[in-house]
Structures are given as C-alpha cells and as structure tokens.
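One structure below.
Missing here: one protein chain of the complex. Every other protein chain is in place.
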Amino acid sequence: MIIAALLASVALLLGISLVALAVAGRRQAGVVVYGATAVACAVAVAAAAVGLAGNQAIEFHLPIGLPWTGAHFRLDALSAFFLIVVNLGGMSASIFGCGYGRHEIAPQRVLPFFPAFLAGMNLVVLANDAFSFLLAWEFMSLMSWALVMSHDREPDTARAGYIYIVMASFSMLALLLAFGILAGPDGNYAFDVMRAHGAAQGSAAIVFSLVLLGAGSKAGLVPLHVWLPLAHPAAPSHVSALMSGVMTKVAVYAFIRIAFDLMGPLDWRYSVIVIGLGGVTAVMGVLYALMQHDLKRLLAYHTVENIGIIFTGLGLALAFRANGLTAAAALAASAALFHVFNHSVFKSLLFFGSGAVLASTGTRDMEKLGGLIRVMPRTATGFLIGAAAISALPPLNGFASEWLTFQAIFLSPALPQWGLRFLAPAVGAMLALAAALAAACFVKAFGVTFLGRPRTPAAETAVETDSMSLAAMFALAGLCVVAGIVPGFFTNALGTVSHMLTASEMPHQALVALGTPLLPSLGNPNSYSGLMVAGLLLLAGTVTYLAVRTFANVATRHSLAWGCGYPDTSRNSQYSAESFAQPIRRVFGTLAFDAREEVFMPPPGDVGAAKIHVTLRDPAWDLLYAPPASAVAFIADRLNVLQFLTIRRYLSLVFLALVLLLTVLALWV
Amino acid sequence: MIQALALQGIQGLLVIALAPLVTGVVRKTKARLLLRRGASIFQPYRDLLRLFRKESVLAHNASWLFQAAPYLVLAFTWVAAALIPVLAFNLPLGPGADFIAIVGLLGSARFVLALAGLDVGTSFGGIGSSREVMIASVGEPAMLMLIFSLALVAGSTQLSVIAAFTQSPAVGLRISLGLALLGFIMVAIAENGRIPIDNPATHLELTMVHEAMVLEYSGRHLALIELSTFLKLLAYLSLIASVFLPWGIPPTWAGGMQLASALGLFLAKVLGGAVLLAFFEVSIAKMRVFRVPQFIGAALMLALLAGLLRLVSQSF
Amino acid sequence: MSALVFDVSHLLAGSLVLMSFVLLYQDRLPSLINTFALQSLLLSLAIGWQAQAQGAPHLLVTAALAIVLKAILIPMVLRRLVRSLGIHRTIETVVGIGPAMLAGMALVALAMALMLRVTAAANIFAREDLAFALSVVLLGLLVMVTRRNAVSQVIGFMSLENGLVLAATGAKGMPMVVETSVAFSILIALIVIGIFLFRIRERFDTVDVAALDEFRGDRQ
Partner (left out) sequence: MTFPLDPALATILIPATSAALLVFVPFYRLGAWFNVLASLGTFVAAATLLVWRPSAGRFLAVDDLNVVFIVLNTLVGFTTSLFSSGYIAHEIETGRLNATYLRFYHAMYQFLMAAMNLALLTSVTGLMWVAVEFATLTTVLMVGIYRTREALEAAWKYFILGSVGIALALFGTILIYMAAQPIVGEGIAAMTWSVLQANAVRFDPAILNIAFAFLMLGYGTKAGLVPLHALLPDAHAEGPTPISAVLSGLLLNVAIYAILRFKLLLAANAGAIAPGPLMMTMGLLSILFAAFMLYRRRDVKRFFAYSSIEHMGIIAFAFGLGGPLANFAGLLHMAMHSLTKSGIFYSIGHMTRIKASQRIADIRGLTSSHPLLGWIFVASVAAIAGLPPFGIFTSEFLVVSSAFAHRPLLAVVLVFGLLISL
C-alpha cells in the first residue's frame, strides 16, 4: 500500500515531466509544474514517513523491465529514510523553483527534466534488483546531466557536462561490475538473492572497491570529486541544490545498501579505507572550497567536505560492526545518517540562497558582490542560518550530527585493532580541522557576498527575491534550527535504520522532558542538549539586551566608517574573497594545491601597478585524471592515423589479419 | 534541586562579574613587571562603565548583523563560560554541554565576530577576520585532539566527569595529562589573542588580529565585545582550573562552607593563572602571523603525543 | 584415378603458383599484364584437365570463360588503358622484389602446412588443389599489398580470383552457381573498375591510389 503510493508518486513525477514537455513554453508552466512536483514529493514524504515508522520491509513486484526478472521494489527503513531526504529536498526545491524558475532563460530545458530527475532518484532508492537499480541510477544521472546542460550557452558548461557524463558512466559501470560479481555465476540480480549469499570471500575486496569507486565518484569522495564542483554549479540553482544536497545522498545510499546490506558482514580492514578516505575528503573538500570565489562552486566543494564527514561516520560504523561493538556502530551509523539529513537540508538552503543572489545580481562571483544584506535582508538571514549550520556551530543541526560523529570517534579506543585506534583520532582531528575551515570558509562566503560594501553596481541595485523562494529557504532554515535543538527526535526516528544496518540502535532519547540531553550510547556520560543551549543563549541574549536597554546609553550616531582614521573610499580596498583566504592558503595551500604566488613589483620610480598572480592546482586532477586522459588522447591520436591510411595499407591490415589467423591455425590447432 | 539551580545561576553571574577583574589583574601585573605603576585591577570595570555610558557610533552602511553581533557574541561566550563547572560538578545544566559543545559555543562567538569584522567593509576588518579564522582553523583541531586525549584518560568528554577523574586519586602523575595541559595552555593563548599570537593592547595595523576586527565598534557595542573578551579569557582559565586543577570543587551543592571554599580556591586559581599569563607575556615577543600555525601545530603535536602515549600504555 | 591424372593436375596447379611468383617478380606493367594473361591461360588448362578428369563437361565453360575473358580480353583492355592514359610503365613497389619473394615463399609454406592437416580422407584432388589455390589467393593478396599502382593492384585481385576459380573447380560437383557468379562478378568488377578508372582519370593525374587518399574530409 505504502509502496504503491510511493510508486504512484514516482509515476506522477514522470507524468508531470511529460506534461512539462508539452507545456514548457507556456507562461505559467513553471508554477504548475513545480507545484505539481511539490505535491508529488509531499505525498512521497508522507508515505515514506509512514514506512519509516512502520519499520517493515515491504516488497513489490512489477512485470516490467527484463522479461524474466521484472522490476522489484522494496521499502525498508533504510530506503524510507532516504526517500524522506530525497523528497524533502525535492519538495523544497520545487517550492523554490516556483519563484526562481521565472528567471530561467530556457524553461523548456529545465521543466521536463526536473520531475524526471526526482523520479529517477526515488526509483534508485526503491529498487530491489540490480537492473532496476542501475537503470534508475543511470536515468538519474542522465536527467541531471540534461539539467546541467540546460545553460549550454555558458562557457564552462560544455566541459562540465562532458566530464560529468564520463564520471557518471564510470560510476554506473563500476556499480555494474560490482553487481555482476555479487550476482555470481548464477547471474541472479535480485537484491534478495545477493543479500542471502553475501559477497564471496575472495571477491569481497573487489566488490567493495568497485562500490567505493562507483558510489564514491557519484558522492564526490576525493579523489573522484573533480566532476562535482564543475557540474553542480552549472545547473540552475534549485537543481544544484538537488544535485548537491540530494543526489550525493543517493550515492551514499548506494554505498550503504551494498556495503552494509547486500555484502553481508565485512572485515574491519575495509573500514580503514572508508575512514581514511572520509577524513581526507573532508579536509581536501573544505580546502578547495576556501580557494573558490564562485559562490556555487564553493558550495559544491563543501558538499565534498560533508560527504567526507558522512563517510567517516559510515567507516566507523563498519569498523565497530566488524568487531561486534554494535552500540558504538549504531552511534556512528546514526551520526552519519543524521548528517545525511542535515546536509541535505542546509546545503539546499545555501544553494537556494546563492540562487536568489544569482537571480538578483546576475553573477555568482563573490568578488563582484558585497553588501547584499542591506538589499536582500531575508535572503541574507536564510543564508546565514545555513552557513552557521554547515559550519557546525551550536545550537544548529550541523553541530549536533558532528558532535555525534566525534562521540563515535571517542569510542574508538574500544576497538581491538591498533591501526583503527590510531586512525580514528587522527581522522577526528581532520574533521575538527574541516569544521574550523568550514567556519572560516562561510565567514568568507557570507562576509564577502552579503557584508561589506557592494563591489559592483549590480550588487548595489539588487532586490530581494520573491516570496516563494523565501518560503522555501525559511522552511529549510526552520528545519535546521529544529533539528539542531531537538536532535533526539531525529535519532529516534533513525533507530530502525540503524538497527537494520548495525543490529543495534542509539538509546531512545526521551522527548517528553524536552530538556533531556542527547545521549550517544548507553553507559556513556557524555551529553549535549541543543534545547538547553539554545534556551540559555536566548536567556543570556535577552538579559544582556534588556540590561543594555535599561542601564546603558542607547544613543546611536551614524557616521563614516572609522577604519583607523584612513578615509577609505574605494570599494576595491575591501577584503576580497581571494585576500580573505590568503592566510589559509599560505598555511595549507603549498601542501595541498601546489599553490604558487607570483608577485610583480614595478621597479622604484615606475608608476605601473603591482600584480600578484596565484596559481592553484588540484592534485587529484594532476595525478589521477590527467594521466588517463592524456593516455586516451595519446592512443586516440595514434589510432587516428589508422583512419587515413591508403587502400593498400588497409589491405595490408586485412592481409596481415588473415596470415596471422592462418598461422595460428597452422601452428596451434 | 533548587539549590543546585541557584548554584548554577550564581556560577553564571560569578563568571561575568569576575571576568573584568581577571583581565585587570593581568594588566596590572604586566605593568608592574614592566616597572610601570599600571592602572588599578578594577580599571576594566570602569572602562566598561565608561563605554556603556557613551553613545554608539555606527558606520553608515552597518547592517543589522553589525548591531546584533555584540549581543550574540556575549551570549555565546557567557553561556560557554557559565557551563564550566567551577563551583560544583554536577550542576543541573551541566549535561547540556560537554567539552566539545563548549568549544563549539566559543567557535560560534568567533564566527559572528568575524562576520561583524567584515560588515562595514574596511580593509582592517577584513585583515582581522581573515587572520582570526586562520588561527582558529589550526587551533580547533588542536583543541579537539586535546579533548580526545583527555577523554582517553578520563573516559568522557563531559567536563564534570573529567574533573571528577582528575580529582580522584586514580589520576596519579600522568605524562599524558601534563602534555595535554601544556598543549591546552598554548591553544588558550592563541585563542585569546595573547602575546605571542596577538597583542591585545596594540593598534598597529599590521599586527592586529582581534583589535582589527572590532575596530568599528564603539559605545555599548564595544563594551559588550570587551566584556566577551574578558569572559573568554576567564572561560579558558576556568577550564584549566576545573579540568586540570579541580581540587576543592565539591561534586554538588554541599552547603555554604563548601561553596565558600570552592569560590575562594577558584579565585585563587584563576587569579594565579592571570599572574602567570602576565609573566609569560612580558617574557616573550610577538611572533609573525605566519609563525602562528607552527606555534599551534606544536600544541597539536603535544596533544597527539599525549593521545598516543595513552593508547600505548594505560599508565601514562 | 591414375597417377598421370594426378601429376598433370598437380603440374598445372603448381605452374599457376609459379605464375603468381612471376607476377610478384615483375616490375613493369606490360609484362605484368602478360604474365597475368599467361596465368589465366594456365588456369583454363587446369580447369579443362579437371573437367576431363572429373567427367564434368560443364567445367569446360568455365575454362573457356577464363581463356576469353582473362587471358585475352582483360589484358587487352588493360594494355590499351595503360597506353591511352599514359600510365607510367614502371611499377612502384612497397618492398623490394627480394623480400616480397621471400614473403611469398613463406605464404606458400603456410598454405601447405595448413592443407596437410586436412585428413587424407578428403578428395585427394581437392587437397592438392586447395593447397595450390590457397597459395595463389595469398600471393594475389600479397601482390595487391606490395604494389602501389592501381592497375597492378587490379591484376593482383584478378590473380586472387584465379585462385578462387582453381579451388572451385577442384571441388568436385560444386554447383554451377558458383562459377557463373565468379565470372559474373569479374565482369561487373571490370566494368565498375573501368568506370572508376575513367572518373579517376578525369579528376586525378594518375591512377595511383595513393593520390586518391591525399584529401580527406575528416583530417584535422
């Protein structure tokens, strides 16, 4: 019943997409399409919530697809949770799209694909056999690719699209191989069968690395992340929100589904890879982000960072589970899943904010913005809440899930393996570094974009965005606050999911007494109460405010900025995004990006301008992508010669093939 | 219960009342060490009062965030400082925030302040914010590693549990704790913008960090920010006091005498710390901004070492 | 089946292979064409002998076809073509004559090695003829591959077809359909080649195939 409702909403989404194809050119098409999409997503959220509460695996079979297997679907706690994430994101993006969509230059390139993209993501999560899964997976990739390509006139889009489609196929094929090995010689692609026999001893390592490659490249694990900061920003902003906030979570889902569920029990060694990759991803992602001055690209790099945090949690869960420490595993898994939810919320919020800025000013280059808080105060507020949440600041939700992750790390001394006991705290320090850098990065992002003085006329004359967009943003901002102050509600809801993955769950958090702090695991005295902290902050703030109002001089005079007495009229003398990140680049950049600064100072007496030029290189690109790309180009060039041979040379090829074949026959057979 | 709540309240009020005094003591000691007479140890109170009485001057383009920031910063810092158990361990609001949460609260305060530094759009504000977040970005991992090694020793990140552990005879003489203390002091110096990281008394543009951020503030806003700065210093001192030197802190409400002695000991510890800080500050020169990561990196190394030693053997 | 019958057919087929070697050896067009004519003549003799030996008179048709078309008509046309188009008499070869001959030897050895594996149970005629036919086919290909002139390549191709015909006639009782189709295809091939040669003549100065390849739409 529930699953039928879910499939119906998927069908509805596909139907909307068809309708959109027909009506895309009309004036009010956007509102209709986005409205209908929001409704379909709302239905799906409700159904999935019921499914999550019901905590029963429901299976469903449709006689479509491959002739002898058909399409299998399944709704269990895990898929229900991810369905909520997907459709919540979809709903908010649709609402945002109602307003934002009006700025779209070519709506016919966005409208039909948007609901189809959502349908694809839903189907991935629902699929219960490898064929349906991969079909939906590739459909999802393709639809998002179409959305990325919707602004195909912009200079970087073609390259982004190309790299994206290559990476998407790479991930699909890696997963295909993984499923192929999992299916074994019988070639049964139903998940139930795979689950029943798990991964064979010898092939588990291969399957695991393939899954890590396939799901990891989609999620944006370093070093497979390079496509992500190119592709996500290229799409329209509400689509960027979906890709960054939701599609990467679908990839996380794929990883969890295969590694935790289908493969059966795994050795602890695998967790080392996941934890290590997670830590590196978190730090590298945020370092990349710091170096950006394109707002949306910065956000995309932050997705990489958060994926790293999520994978760290998942890796810890694997490690604990492999050693039978189920309670700790449940904590780590819940932390990761909670972060999945949180990230989808605040990343969507931030992309909406950047979309509003983009729509209002026409640029996403932070160096051309500034001072927007005065012309777009509501957008700025929404963005600020998102920024604080993603920077893991209490009392918002980002802190709650990172706190849980840290608590899981603090349990790592219980692990028997030395490698893990050393690795976990090191990764913990990396996460802390990532969190601190994220805060730095969002000080920069918010500060340069919304604060200061406008750097261009476009930023000066910007206007506040429309009410639908604001509604979507504030709904998400509200969710950030709620999830931050009552995290217990969410970890309780995740209990069934965690039970499915780790055979245990976090202690049930009492919600009746609202002040009850979050307890990570039984017998653990550590606790954190978002509500209490929030209440105290409110109290302290109010007391201070009232005290100041009552006792202090409240007179205010407006004047020129002081600036140590230097009259500072040029807008360009403000700190730019580039200069803000300069100290951090000096500290980390040479190591991480081979950063080089070239300073040109004119000789004394010359009045020419001094110049500074900074080059950054992405080591992942240089080490991992450039060699294969150049190898392919090299081989293609070599083989390309074959196209322009004379007839005689072609004949020679045929002749040689014949002689070779005959020789083989003469000698060997 | 009522008493415990009251004690919590007292603790909250105590820290805010005491904070300027601690800074006053530091300043006075420094002045005496430099053979000046120095202002009275109560001068910070007078400064605050003076600032509260003055009108506030805002730049034309200052946004609401600029005006809200002082209140937010103070609220964050105050809550963090108030939740550190100094008068008794098991206070009713204690479970609301562990060590990480307190560090997180201080981080929130810095986040808001760094944003405020960028608001008016002067180059000084930018310098300050940019350097502040850079220092924080190395300071926070070090802090977390410290918390980790403490948690390894004490088995918890809850301040009251850690403090109860260091108070217990089980603690003995542990190298890992000593290393952690050293690292903690280094991080505390960096976080509070003391010499050699930053000079709280300077207004020389190239060396400013914290002062550059708050350059545009005046009147009541500046007063609130100054107060938060005092509070932050006190918070770090009282963290040291309650985590590393928890002697004399009762487990819970235990009557007036206990309270008085706890209060006295707390004052002694904090003011002693202030004097030591002053000694340290006058005996060292401020370092270049880009040496800071090395300084904090050393703290990180200490923390890692503490953790490693602890992992290798239970007796460290 | 007397030894004489076997020997004669062996001799004729062997001389066909020999002619292929001579083709490979030639470096002037007129003598190449003459050699081809001679080979075709030998082929028709071989077919005639087969017709007699197998008692299959319809093979005589094929033999006649070979004489008329390949020994007389086509060489005539080709000679005229060479004269009227003023094609260079010398053949450009890709590898020297020596290496080409060596390669030819190797090919014949390969053909023999392959056919010897065929069980003797098969028709003994077929087995020997096939070995020679395979050699002729391979040598014909070798000629095509090692020559640059279009005319010499065409001759190489036709010599290859001679090998095919040899094989087909060696196969006892093979339905007529094959022979006619071979003849037919040769005919059409020649017509088309003629058209092409003319067209090519119209547009290019030589029939050298390499000249055709100089321009390509896709070259970057």
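First chain written, first letter: the chains are A, B and C, and each begins at residue 1.
Definition applied: a residue touches a chain if its C-beta (ideal position, glycine included) is under 8 Å from a C-beta of that chain, and two chains touch if they have at least 3 such contacts.
Values in this document were obtained by computation on a predicted structure and should not be read as measured data.
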item	value
Contact set of the excluded chain (shown chains only)	A, C
Option from A:Val19, A:Ala42, A:Ala57 or A:Leu173 whose C-beta touches the chain left out	A:Leu173
Sole residue of A:Ile165, A:Val193 or A:Val481 that reaches the chain not shown, by the stated touch rule	A:Ile165
Touching the absent chain when the full complex is considered, from A:Ala426, A:Ala471, A:Ala595 or A:Leu662	A:Leu662
Sole contact to the chain not displayed, among C:Ile47, C:Leu65, C:Leu78 or C:Ala167	C:Ala167
Contact footprint on chain A, counting only the chain that is left out	65-66, 106, 108-109, 131, 134-136, 138-139, 142, 165-166, 169-170, 173, 176-177, 180-181, 183, 185-187, 189, 632-633, 635-637, 639-640, 642-643, 645, 647, 650-651, 653-654, 656-658, 661-662, 665, 669
Residues of chain C (touch criterion as defined above) contacting the omitted chain	114-115, 117-119, 121-123, 126, 130, 133-134, 137, 141, 144, 153, 157, 160-161, 163-164, 167-168, 170-175, 177-178, 181-182, 185, 188-189, 192-193, 196, 199-200, 203, 209, 212-213, 215-218, 220
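As a convention for this text, only the chains that are shown with their structure count from here on.
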item	value
Between chain A and chain C, centroid-to-centroid distance (C-alpha), Å	68
Centroid spacing, where centroids are CA-atom means, of chain B and chain C in whole angstrom	99
Inter-centroid spacing, chain B versus chain A (mean Cα positions, whole Å)	35
Sites on chain A touched by chain B in the complex	370-371, 373-374, 377, 380, 384, 388, 391-394, 399, 403, 406-407, 409-410, 413, 421-422, 425-426, 428-433, 435-437, 439-440, 442-444, 446-448, 451-453, 515, 517, 524-529, 532-533, 536-537, 540-541, 544-545, 548, 551-564, 568, 571, 573-575, 579-584, 586-587
Residue ranges of chain A in contact with chain C within the complex	643-648, 651-652, 654-655, 658-659, 662-663, 665-666, 669
Contacting residues of chain C [partner chain A, same complex]	94, 107, 110-111, 113-114, 117, 138, 141-142, 144-145, 147-148, 153, 209-210, 212-213, 216, 218-219
